[in-house]
Structure formats: structure tokens, C-alpha cells
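Here it is, the structure, as C-alpha cells.
Omission of a single protein chain aside, the complex is shown with its protein chains in their original locations.
Chain naming follows the written order as A, B and C, and within any one chain the residues start at number 1.
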Amino acid sequence: MDFALNKEQELFGSYVRKYLTEQGTTNIARAFINGDRQRFDQAFQGLVELGYPSINVSEDYAGMGLGLLDMVLPLEEMGRSVLPGLFLETNSFAVPLIEKYGTEKQKQKYLPAIADGSLQISVAWIEPKGSYKASSIQVSGVEKGDDFVLNGVKSLVADVELADTFLVPIRTTSSSHEEGISLFLVDKAMIKNVTQQQSIDETRKLSQIHFEDVIVNKEQLLGELNEGDNILEEGLLSFNASICAIMVGCMAAIVDMAAEYAKIREQFGQPIGRFQAIKHAIANMKVDLELSRSLSYYANWAYDTAAEDRQESIFAGRIFIHNALQKAAAANVQIHGGIGFTEELDCHLYVKRARYYEHYLGSRESYYEKAAAALGW
Amino acid sequence: MDFALNKEQELFGSYVRKYLTEQGTTNIARAFINGDRQRFDQAFQGLVELGYPSINVSEDYAGMGLGLLDMVLPLEEMGRSVLPGLFLETNSFAVPLIEKYGTEKQKQKYLPAIADGSLQISVAWIEPKGSYKASSIQVSGVEKGDDFVLNGVKSLVADVELADTFLVPIRTTSSSHEEGISLFLVDKAMIKNVTQQQSIDETRKLSQIHFEDVIVNKEQLLGELNEGDNILEEGLLSFNASICAIMVGCMAAIVDMAAEYAKIREQFGQPIGRFQAIKHAIANMKVDLELSRSLSYYANWAYDTAAEDRQESIFAGRIFIHNALQKAAAANVQIHGGIGFTEELDCHLYVKRARYYEHYLGSRESYYEKAAAALGW
Amino acid sequence: MDFSFSKKEEKFRQELRTWLEENLPQGWLHGDRELPEDINEYSRFLRDWQRKLYEGGWGAIAWPKAYGGREASLIEEIIYQQEMVRVSAPPLVNYVGIHMVAPLLMQMGSGEQKSAYITKIISGEEIWCQGYSEPNAGSDLTAIQTTAVKKGDRWVINGQKVWTSFGHLADRCFLLARTSKGEKKHHGITVFLLDMHQEGVETRPIIQMDGEHEFNEVYLNDAIAYDSDIVGEIDRGWQVMIALLMHERTGIGGQVFTLEQQFQDLVTMAKEWTEDGQSVIKKESVRNALIDLYAKSRGSLLNYYRNLTKTLKKGQPGSEGSLDKLIVSEATQELFALSLSIQGPHGILWKQDAAIGDSYWQNKYLYSFGMTIGGGTSEVQRNTIAERILGLPKDLGR
Partner (left out) sequence: MDFSFSKKEEKFRQELRTWLEENLPQGWLHGDRELPEDINEYSRFLRDWQRKLYEGGWGAIAWPKAYGGREASLIEEIIYQQEMVRVSAPPLVNYVGIHMVAPLLMQMGSGEQKSAYITKIISGEEIWCQGYSEPNAGSDLTAIQTTAVKKGDRWVINGQKVWTSFGHLADRCFLLARTSKGEKKHHGITVFLLDMHQEGVETRPIIQMDGEHEFNEVYLNDAIAYDSDIVGEIDRGWQVMIALLMHERTGIGGQVFTLEQQFQDLVTMAKEWTEDGQSVIKKESVRNALIDLYAKSRGSLLNYYRNLTKTLKKGQPGSEGSLDKLIVSEATQELFALSLSIQGPHGILWKQDAAIGDSYWQNKYLYSFGMTIGGGTSEVQRNTIAERILGLPKDLGR
């Protein structure tokens, strides 16, 4: 019985924390928001040097062959810094899928490049006003010789500018049921028409991708034809285990900043942390943080060990932790008072990131359904 | 623009308060719980003398011909005292239905007797493990000459001992759909087999009524045959407007007792009301109380004036106010600490009454549906 | 109990409604409500609107006729607010002047002050801001550190104010400054009517989390005022502040009526917004959340009316305003959070790319975080409710 991360995991987490602190934590995100990618690129390179993108790439493809649990603390640190980037999409969504479903050729093409930080992947799933359900996917792929010709529009694609390749579910049959969705790896070079979309969370640059007779070779099909929906579901397991960790990191930063502010800010001749309205609000955040952290650790452990309860742990964990984060982010603004409502402090960054995660790659509602299904209810 | 009760209504409320205070407020309920009906009977007689049961009986039948709004303050006082009795069932459910749907003979038989306090009505609706839906009603009524022969079991019937007559929805067709429910006024003399049921709210004595070839004359049918479901729906409007008022009364007592205790109870050398955890909990109750009171007044006004939004006001009001009451009742125990967990103080009476009301004559869920339907959503 | 308005009141409403239809800016009633982005044009636009109101006799309806008002009753003020909300009228750039400074000057201002300021306030010629909060004096206004020191015939003022709405547009400021150190912290504060157009006054924008700029920091470096700029007595500014509160007859009526309308807008949105081909209002979770909000927004309005009825009967508002403020600000926050959740993954699209309503929901959502802070935090309101209404003991540190 040992429910703790091991020494190596702790150590790696502390390296990332030290590094991101040197890089200015949320200042990386602030620069990114203002259109200055340089700080982010530098931070990314540093994380590459620390080995982050190679953690869960298998050793055969120049990775470390470790698991999600080894990414938990680095992700918490990224959450603390509200770091931009495609870390979740690349390592937590795409890598496990390519490892499991990719052809040898695909593995050779993508995995070493991901591991050495030269390639990142984003997910182009949802469509304008659509949902994440398979039945909502309208972008069509029509077979033509060795290629598929793609047409339609994907929306809310994160950080097209940072991405080199996109995971794209495409309708490859005319039925609008679950069957008939196929997953393609579409390299950015094939994509011509991209329009930007403003996001409330400005640390994520969103776009619409307009597929206009985009040609993709059959070799870019990930997994079986018309089996895309099941593959996506598989990807959501690792993705959500990781999003739990990153959200825990956001909460940890919130608790720290709220507690620090409550110690130094005085009103009515007292540090506001002496007032129970403030003090207990912060204690409640802390309780939620620790529960969230335990759920996150377990979800990631359950994924890595293929535990029987991995699905319910991951999906129920995401719901609980997101809810806790959203409450904490809002309470943090309130605790800071007026200054918490400005762009000056970081409070708003967490509010916006929490909002961004609410329905990212699946609605809250869908996760209730998935968790219940996993529990056999 | 005048959103306040009028002088007469205020005055009547203060008479009832004065009277119930003299009678010992919650001590009436406590005696009732312990099987001593005398204090309740005396309190009931006093309320009869003040005219309560005649308020909304029309003048033609020896009543005052007033409306629900005139009952709001007396009901709040009854709520304060967690008073036992069939006030809601008789005046707020049965009277409006008999006035609207009753035959002249039924009106003559029941209304003057209700008005002078000599007759009370309870509602025998739900069946063992059943729901309030018409489709759940299995007690059958088979026509036989001038009579109907009733068979089956009704459960959770409130205060059979106090009641003289029961409003009973009966399945009068063999279909198990909504159509085919008829509403009967069954006098207690006809009922032979009653078994008691223990309730968490011991101020309500519950029973099962076993109908075993119970004969009821056709004259006891209220409204049209097979139209019982619509009639019950109509009754739920007035019933729920009144339950709003009684729940507001419970909350008002809770806020008073919590605030008083917080002023005198000291811990750590301070009245606990100085600690914001306590202070703000009580402030939140107060906010909920005032919102509830406003919603209750309006719901009752809307019923009396047949306002367009009466249904949504009444049903959404019931949901909000019940929820507020349940929160306040639980917080009240917590504020009182250990002593609040005992039977000695009144805290538990409100917790239990709140629980009793949660699904009484309709589940919380059903009221969401009804409110949404009324709003045309 | 009677929710109807008298014939006279309805006539008043009709007169205002007709006037608004004829005088609102071009296209306004049909939803074309864009305000100029350029700060000078923006200021000009709002001043023009104030002037138009004034010329139509609608600039400050509660004021005495002698000053251009129409001695409106409290109910008429309510109707005025309802109608302004109904047409989403342009913001009242001179709110501080009309509802606070001028009524106060009428009560306790010098003859000179009255003639210098009141007409310019109603006409929109001079815009006022308020200088209360400071970095170290938010919930606790008695902690202000801005000082005013008499040198010759001048008061020399130094310090920093924050959360000064429209400070960048304002001509004058209703300013609190410390003129002596009293035994109790609320002694020794004096109210000045400060000229904002002077060298010693510098205004810097505060950018809110919604990216907008409504509030300002005001830096006072040897700013100058004179004895004639003092309202009430020296060192007795706290009494002036209390007198000021008494003029807030309509409380947060505007916010209550706005909430009512926002709720209706949300329902419309939830009917029109579809997910997987179904209107989201048909989802049980959305529907129930909307019913809860229906109760809260109706409750806010009804509670406000109930308190208003008390005010009408007693002649002045009680502490119940703290209830209304708490209720409406928290309900508004809840409403806009729900409005984004309803839009699912598309709810995070912002500005010109928002999925619906011109980013209305996203902007209001972000702005709503300020509502439980500005004008007295929810924590302060709860203290007020507990202490003033329920008689619980005073808080720590007070």
C-alpha cells in the first residue's frame, strides 16, 4: 500500500516547476496572449530538453516508454502556469492512439518526431455548432484511388499555428449514425484555408479549418476504416486522465495565491484571512484540491495499469475536478475583490481556462453518461 | 403598486400568532407526537373560533368567501409551530375543488361543516411503492348499481384519525393510462381497515387504508367520471400555493431561533454570531427566507387573481421554497451544534417536516415538469 | 396587494415610452446599439444622450422642477428604470452626478455650489465621478489614506483612488480625503468636489477581466481644491456619506429589471440554441436550472417590490437594500454562467466569433464577476444583513 508518486516522478515534477518558474510561470501565457510566441517557444524547448514529450512514447520510437502517471506532476506545473500549447492533444491523446492503432509507417513518421519535440498534434473534431457525437460529424471523406478527398469545416481547433498534424474524425459513409467515422492524421501542409476564432481563454488560439477538396492518402488513416468512433473513445481515456492533472495544477496555484493574498491583504485592521468568510472559502478550495489530486493520481494510475475501474475513475474524476476548479477559480476572484476582477492579477486566467475545459473534447453531460455506462448503471 | 398584505390580513395573522404562542407553539406538536391529542384539539378549536377553516369557503356555505392570500399569514404561523393537522388538505386542497366541481348536495354536506370546524378532509392518493402519476393508481372502483365498489390499498394517508372524509382517486376503467381516474369523497364511516405507518415527521400520523369491497355511492363522485386527473391537477394549484406559505413559516422560525442562539451562545469567548461561518450562514437563510416569502405571497396572489403566470409561480415557488427550507433546516442543526442534534430543541422538527414536504402530493421532479410545461418550454 | 399602476402612472409610462421611441439614437430600438469605440466619440455620444434627455424633461426626473426635474414619485422613478431597461437605453454617463452629487448639493451644498454644478450635471455638460475606494480601502472605506492638507487658501491633495467609473471621461470628482486623524477611523474625512482637469490629477485605465475599460485609477499628486469645494463640514465627510445614502431611493431597481430581461433573453436563447438537433431547453438539466433561475429572478423582482412597498409606506429605505443587492448580483452571476454552459463547447467563442448574440453572453459572463464585488462585496452585504436586520454582533475589527 503506497499511494504516492515515486521519487523519480517527484523529482521530474520539481525540475519542471523550477524551469517554469524561471521562465516566469504565467508570464509565458501572458506573452502568448499578446501575440508574442517567443517565450512560449523557449519554454517548450526547455520542456523538450527535460524530456517531457518523450515520456510516454515507447522506447522503440526514441521515447522513455513511461506512462501517464509520469506526466502528472509536469502537467500540474503546466496547469499552475496556465501554459499554452498542445501537450494534452499531442502526448495524452495522439501518442497512445498512434502507439495502439498506428501502422509501422505512421509510428516511424510521428512518434520519434513527437518525442524530440519537432512535431505536435492538435485535434480537429467538432464542427460549427455541432457536438462531439459521431452523428454530428459532417466533414466528409470520399475515397478516390489511394486517397480520400475531404470536404467540410472543423471548428474550435486548438493552436493550429503550433500544430504540425491534426487528428481529424471524418465521415466516410453516408449514414449519419455512429458507424462510418474514420480517423485521419492530416498533416498541416495539406490544409490551405484556416480562419481564426477568438476564445475566452486567450491562451488557446482557436481556428476553423476549411477542408476544400483536401487530399489525404489512405496511409494517413489511423486504425480501421469506419472505426474512428471507438478509437476516439479510447483516446478520451488518456486525454481525460491528463486533463485531470492539469486542472489540479490550476487549482493548486489558485489555492496558493488565495491563501497568500488573504495573509497580506488587510481590511478593517485585519488580514482578510482572519475573516471566516474568506478563511473557510479557502479551506473549502483546499479540500477540493486534495480530493481532486487523489482522484487525478488514481485515474492516471488506473489508466497505466489498465485497472478495471479506469473508465469510471477517469470520467467521474474529470467531472468532479472540473467542477471544483470552476468553483475555486470563481471564489478566487471574489477573495481578491476588485483587483481580482482586473487583468492585472492572474485570477482571470484560471477562470477562463476553467471555462475552456468545461466541454473540451466532450460535454460534462456526455461524461456523466460515460461514467454511468462504465459503472454498468 | 402595493406588494404587501393588507391590514386585515396582517391583523388576522397576528391573532393566530398570538393564539398559537399562548398554546405553546411547538409544544402542541410535541404533545401530538407523544400521543396526546388534547393540546392539538384545543389549538384547532381556537383556530376554528378565529375562523380559519371558513376563510376560503364561499359565503353561500357559511364561509367568509375570501382567498388563499388571506390564509398566508395563518399558515406561516402554523409552519412556525410545525403544527399537526389537515389544514392544507382540507382548506387548500379539498375546499377549492368542492367549490368548483362539487354538486349542490356535496357542497351542502361538506362546506358548512368544514367552515365550522366539524369536518376535516385528508387525501388518500398514493399507493404502496407507487407514484403520484395517474398511471400508478391501482385502487379500483367498479360500478354496481348506484354504487362503486372500491378495492385496493392507499398508503401515506395523513392523519386518518383527524379526518372525517377522504379525497380518493380511484381507477374506474381498466386502462392504466391517465384517463380513467375518478375522484371520490369517501367518508370515514365506510372505511374499516386502517393500519398505521411511522413517519419521520411524527407530527403527521400516516396510515395505509385498505379498501376491501368498500361501497361508495355515486353521489360521492367529485366532478365527472374519469376526469379525476384534471381535477387533482387543479387542486394542486391551491394546495401548493398554501404549502409555500407554511414552509415560509417554518423558515421564519428557523431564522429566528438560529439568530437568537448565535447571539447568546459563546465559544472561544465570543458569541458565535460573531464568527462569519455562523453569521453568514444565518444571513444566507435570511436571504432565502425573504425570497421565499416574496414568491409565496405572489403565488397565492396569482392563484386568487387567476393571473396568467399562476401555474409557474406556484410550482417554481414550491421547488425553490422547499429547497430553501431543507437547506435552512439542516444549517440550523449545524449552527446549534450538539444540542441541535438532540430532540430537546426544535431543530429536528423542522428537518423532519422539510423532509416530509419534499415529495408530498407530488415529487420535486414532477414540479419541475409542471413548471416547465406552464412556461411553455 | 396590487401590482397595477395608477392611471397617472400609466400615463407617465406612456409619455416616456413615446418620447423614447422618438428620441433614441438612430436604429437603437431595432437592435443597432453599438457605442463608439473611440473614447472621445464615446464620451460625446453619451453626453449628447444626457443632453437630449434633459431637453426632453427626462434628465433627472426625481429632481425639483426648478432644477429641470419633474418631481417624480418613487413609483415614477421605478417606471423610468423599467422603461430604460426595456429599450436597453444607452448607459447613464452622469449617474454619479444625477443620483448622488446633485441631490446632495440640493440638500447641503452652498448656494455657490448649487449654481455652479447642478444645471451642468443634468445637461450632461459636466460629468462626475466618485473618488471613494483606494488600493488599501475597498470594503473598509474608513481606511482611506488620500490626504488633503491646507496650505494657504488651498487644499493640497495627495493619494490614489481606484474603481473610479467613467473617471477618464469625468470633469469633476466627488472625492473623499483625510483631513485629520480622528480617534475613530471614520472621523477626519472630508468630501471635496474636485476639478479633474488639473495637472495634479492623472487617470489611468483599469482593464477588467472582460477586456473592457470602465474603471480607472486616479492619481492625485498635489491636486488642488479650495474651501468652496468642501461639502458639509471639514472632517465630517462620513455624515455626508450617510446623507448621500438616503438619496438612493430606488436602490438597485435598475439591476433587478435588467435581470428580469436577461432571464427572458436566456430562455429565448435556450429555445433557439440546439444541440444534436434538439433545442437545449428540452434537456432536463437545462430546463431545471432555468426553472431555478426563474424562481430566483422572479424572487429578486418581487422582493424588490416588497421592499419598495415598505419604502413607500415608511418614506425612506431600510436595510433591506443589502438583501436585494446580494440576491440580484448572485443571481446574475449564476445566470450568465449557465448561459455559457448551455452553449456547450461553443460557449467559449468570444468577441466577433461568438456563436450567438454578438458575444453578449460571454461579455456579460465575465463582467458578472464584478457584480458581487463592486458596490459592496457579497461578504459585506451578508454582514449588513446579519447585523442590521437580524441584530447579530458586530464583526471582527469593527
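Everything below uses one rule, namely that contacts are C-beta pairs under 8 Å (C-beta built on N, C-alpha and C of every residue); 3 or more make two chains touch, one makes a residue touch a chain.
In this text, all values refer to a predicted model and were calculated from it rather than measured experimentally.
Engineer: Per the definition of touch given earlier, which of B:Leu11, B:Ile200 or B:Ile215 contacts the omitted chain?
Structural biologist: B:Ile200
Engineer: Quick one: say which of A:Gly141, A:Pro169, A:Gly317 or A:Gly362 touches the chain that got left out.
Structural biologist: Per the contact definition at the top, the residue touching the missing chain is A:Gly317.
Engineer: Out of B:Phe3, B:Tyr61, B:Phe87 or B:Tyr132, which is the one that touches the chain we can't see?
Structural biologist: B:Tyr132
Engineer: Extract the touching residues of chain B with respect to the undisplayed chain.
Structural biologist: Here the touching residues of chain B are 126, 129, 131-133, 135-136, 155-156, 196-201, 206, 266-270, 274-275, 277-278, 330, 333-334, 337-338, 340-344, 347-348, 351-352, 355-356, 358-360, 363-365.
Engineer: Hey, which chain C residues sit against the chain that's not shown?
Structural biologist: 284-285, 288, 396
Engineer: What residues on chain A make contact with the chain left out of this view?
Structural biologist: Answer for chain A: residues 1-6, 69, 255, 259, 262-263, 270-271, 273-274, 276, 279-280, 282-284, 286-287, 290-295, 297-298, 301, 312-313, 316-317, 319-320, 368, 371-372, 375, 377 touch the chain left out.
By definition in this document, only the chains that are shown with their structure count from here on.
Engineer: If you average the CA atoms of chain B and of chain C, how far apart do the two points sit, in angstrom?
Structural biologist: The computed centroid separation for chain B versus chain C comes out at 43 Å.
Engineer: Any idea how many Å lie between the Cα centroids of chain A and chain C?
Structural biologist: Computed value for the inter-centroid distance: 40 Å.
Engineer: Where the centres are mean C-alpha positions, what is the separation of chain A from chain B, in Å?
Structural biologist: 52
Engineer: If you look at chain B, which of its residues touch at least two other chains?
Structural biologist: 276, 280 - these are the residues of chain B that touch more than one other chain.
Engineer: Which parts of chain C, given as residue numbers and ranges, touch two or more other chains?
Structural biologist: Only 379, 382, 395-396 qualify.
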